[in-house]
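Working notes, structure below.
A single protein chain has been removed from this complex, and every other one stays in its place.
Moving on to chain A:
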Amino acid sequence: MAMISLKKQPMPQQEPKVRATNFAEVPLGYTLEMAVHEATRCLQCQDPQCEKGCPVSVPVRDFIGLLAQGRLEESIRTMKAVNRLPAICGRVCPQEEQCEARCVLNRSGRQPVAIGRLERFIADWEREHGWVAADPPERRPERVAVIGAGPAGLTCAGDLAAMGYQVTVFEALHAPGGVLTYGIPEFRLPKDIVYADVARLEAMGVEFRYNVVVGRTVTVDALLDELGYDAVFIGTGAGLPKFLGIPGENLAGVYSANEFLTRINLMRAYRFPEYDTPVKVGKRVAVIGAGNTAMDAVRTALRSGAERAMIVYRRTEAEMTARAEEYEHALEEGVEFYWLTNPVKVLGNSEGWVKGLECVRMELGEPDESGRRRPVPVPGSEFVLPCDTVILALGTTPNPILINATPGLETNRRGCVVADEETGATSRPGVFAGGDVVTGAATVILAMGAGQRAARAIHRYLDEKRQAAAAD
């Protein structure tokens, strides 16, 4: 066996100083040579542990094995049989906790195979070299309505279309992608990649209808009873932002991360006045929270002209939920981190604009129910962090518009739709759900997995219905 290098083939990327001032993607992608070289690091294990770490069981060993042999089309087919959106997952999956965490190379003191980067490589290669054709499916008569064009909805729609169903995706906004479009910034996930995947679904016959807010424009019941759909998939995500409830939260210059990111990503406010939607980014920006959303907001602020971009988090680095890569990138780009710091009040000037954030220092006390040590305030440690923009990245919950307009749809205490984990079946027959709307804010790949399982369950449901009708 050839010597396996200790480290992953490094990813070419933009220099921190340069990239902190532009919106282009940070990692530049492998060349074919780099990819093949990295693929040969894989041991082609008998019992690939990596696949057990992947929530949708991507055939990691096989797609990498084919890539190592230069058989790219086969590699892509193998991947796409399981994962419809590899260009996206390769970029945004928390690989270090999933597939790569389980790779056996970790055990021998080496770095794992760069599974995510290879996934990204083959997907980009396909997009640049023309789509690898799939066999056209047998047409089926039933129509399925998919609500929400985020990763859960897109996956479900694609899988159903591949089975021959007629699928319509209803999306509230004017563009597809969900968080992939309005939340995750261009420099991590170029929007053209999302739109290319959507164009691919359109080519498969999936119909997209934008500006339809289900629960307002139409209801789930109307889709089933009046508009001729035989089943419905709800993939509306968890888009409702939380606020802190501290004084000063409604001052001008205070944004939810969703608003800030939507202005910039979906509406392209960083190119105002060429694009019409404005955004206000001050010289000093404080972002509250330390998840993926907070990292995206703080790095976006830096790229939009902030001289100082700061993360304020009441716990420590160890409890932070952001992906490792995003945290490293943020550090390299000069983001400042205020750990164990809790905001208590937003301070405003006489015109109602933010001028600072009053904070209190915290220390770790006894563990709470989640097992994490609970942060408690240090008396008398209040201080003011001067800033002119405050962004709240405190997490999100499912949007209640659709839920409130759908009688009999069971939800739990946290406002999430209750759905069977294996099938996505809800309390309403013919209505399935998956992704963040069921789990609360989670990850792209989990949402895709749920969309995929629901597509299979919808197929079984419609098959049974068809057979029952035929038997009558």
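Just so we're on the same page, a residue touches a chain if its C-beta (ideal position, glycine included) is under 8 Å from a C-beta of that chain, and two chains touch if they have at least 3 such contacts; residues count from 1.
One rule holds in what follows: contacts and distances are computed from a predicted model.
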Omitted chain per UniProt, picking from "Electron transfer flavoprotein subunit beta", "Ferredoxin--NADP+ reductase", "ABC transporter ATP-binding protein" or "3-oxoacid CoA-transferase subunit A", is "Ferredoxin--NADP+ reductase"
In the whole complex, of A:73, A:259 or A:332, the residue touching the missing chain would be A:259
For the chain left out of this view, which of A:17, A:129 or A:216 touches it? A:216
Taking the full complex into account, find the residue in A:72, A:173, A:320 or A:437 that is in contact with the omitted chain. A:173
Missing-chain contact among A:59, A:112, A:177 or A:241 belongs to A:241
For chain A, which residues touch the unseen chain? 172-174, 182, 210-213, 216-219, 239-241, 243, 245, 249-253, 255-256, 258-259, 262-263, 267-268, 272-278, 280, 351-352, 399-401
